[in-house]
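Quick one: this structure, given as structure tokens, is what I'll be asking you about.
Some chains omitted; the rest stay in position.
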């Protein structure tokens, strides 16, 4: 069965093929992918570092396009790192949300917990 | 039409509901979410920092579970940051892969480009 076209499993298939066609697998150790992921996240952070909140009105078109591309880069490295460490990213996210729900019970009046 | 259960759009729906039930939206500015994302990525990096490559044989069960949870945390913040900046994460990833394919033509003999 093929993965649903809009699933993370589908992106995983595409990134595998992309790396194979360029022979990048030897460089894509989990350690190196984790570093590359952190570098891409910083390129995302860079767009927000001097802004008050990063809300739409504070961003010009260049920044918006840059953010779109950096979000994509982060996702693509994340998918590859999960693949190389044998983690089903979607299932792991659902599991973690269940753990978070138990840890932080719903309470609209509570505000942010001190430690999260 | 509802999002496919294994899609990023589905995770977006779940994270919206989760934040709404706890009244976390005021804290979830794009700037703050970008910072939180970088913190979660570092917790992932921490598992690999002293290892040779991070391959399976170098990881014990504790590390493997930690990595699974941190990968999930990174994805959940990424989904929320994309949501708050109006980016369709899946579409952005496909677009970026097309740009990458043009920038780095397939060539199994080439190895990693100096600048990537």
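Letters are used for the chains, namely A and B, taken in the order the chains are written, and counting of residues starts over at 1 for each.
Here, contacts are C-beta pairs under 8 Å (C-beta built on N, C-alpha and C of every residue); 3 or more make two chains touch, one makes a residue touch a chain.
No experiment lies behind these values; they were computed from the predicted model shown.
Count of copies in the whole complex in this file: 4, from one repeated sequence with 2 chains shown in place.
Criterion: only the chains that are shown with their structure count from here on.
Between the Cα centres of subunit A and subunit B there is a gap of 1 Å.
Of all residues in subunit B, those touching subunit A in their complex are 3-4, 6-9, 11, 14-15, 18, 20-24, 27, 29-32, 34-35, 37-38, 41-42, 44-45, 47-48, 51-56, 59, 64, 67-69, 71-76, 78-79, 81-82, 85-87, 89-90, 92-97, 99-101, 104, 106-112.
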